[in-house]
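Below is one structure, written out as structure tokens; the observations come after it.
Every protein chain of the complex appears in place save one, which is left out.
== chain A ==
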Amino acid sequence: MRIDDAALIEESWRRPDAFAALYDRYFGDVYRYVAGRVGTQVADDLAAETFVVAYGKRATFDPGRGVVRAWLFGIATNLVAQHRRSETRRLEALRRAPAEDDTDGGHEDRVAARLLAAGSRGRLAAELRRLPDHDRDVLLLVALADLNYEEVAQALDIPSGTVGSRLNRVRRKLRAALGGADPAIGGTDE
């Protein structure tokens, strides 16, 4: 019974309201991604803006080229790019005081966060901050938004091969930051 995302966009040309169904479907996803990057205060605005912008440029959505969800994340990523300073400030704060007073995250996040030693957190935040913007975009679309290669490629409008190489490069750096060749996290204790 579920109406396809692309069909909703199509329908929205006749009946603009149909677009609101996409909001109901994806606002949570987009919000969590954006808030993870720029913090909740900016995210309140940006996540909402994502859908207004998406509605305005829905003519640019090409169902032949991918899925609505990835397209929305692409728009959200562009908006985040206009708030790089918020992201940088947040990463800097996380580097200095690794999320002692992180009231943003849900309970599960806090539990997960405790598993990470404070030292690794600081190093990880520093590494994230140092990443080139386009590398960080790829990484966080995977880590926070759970997009796959094809979807990241669609969101950022780059070839999927590029996604793969960027991601591998970034992950090597992260693993190094988290404990060199012997990653101390992730349950691969050996």
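Everything below uses one rule, namely that a residue touches a chain if its C-beta (ideal position, glycine included) is under 8 Å from a C-beta of that chain, and two chains touch if they have at least 3 such contacts; residues count from 1.
The definition used in the following text is that contacts and distances are computed from a predicted model.
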UniProt protein name of the chain not shown, from "Spore germination protein", "CU044_5270 family protein", "High-affinity branched-chain amino acid ABC transporter permease LivM" or "Urease accessory protein UreG": "CU044_5270 family protein"
Residue touching the undisplayed chain, where the options are A:56, A:132 or A:159: A:56
Residues in chain A touching the chain absent from view: 1-2, 12, 14-21, 23-25, 27-29, 31-33, 35-37, 40, 43-45, 47-49, 51-52, 55-56, 94, 98-99, 101-109, 112-113, 115-116, 120-121, 124-125, 128, 139-140, 142-144, 146, 148-149, 164, 167-168, 171, 174-175, 178, 183, 185-188
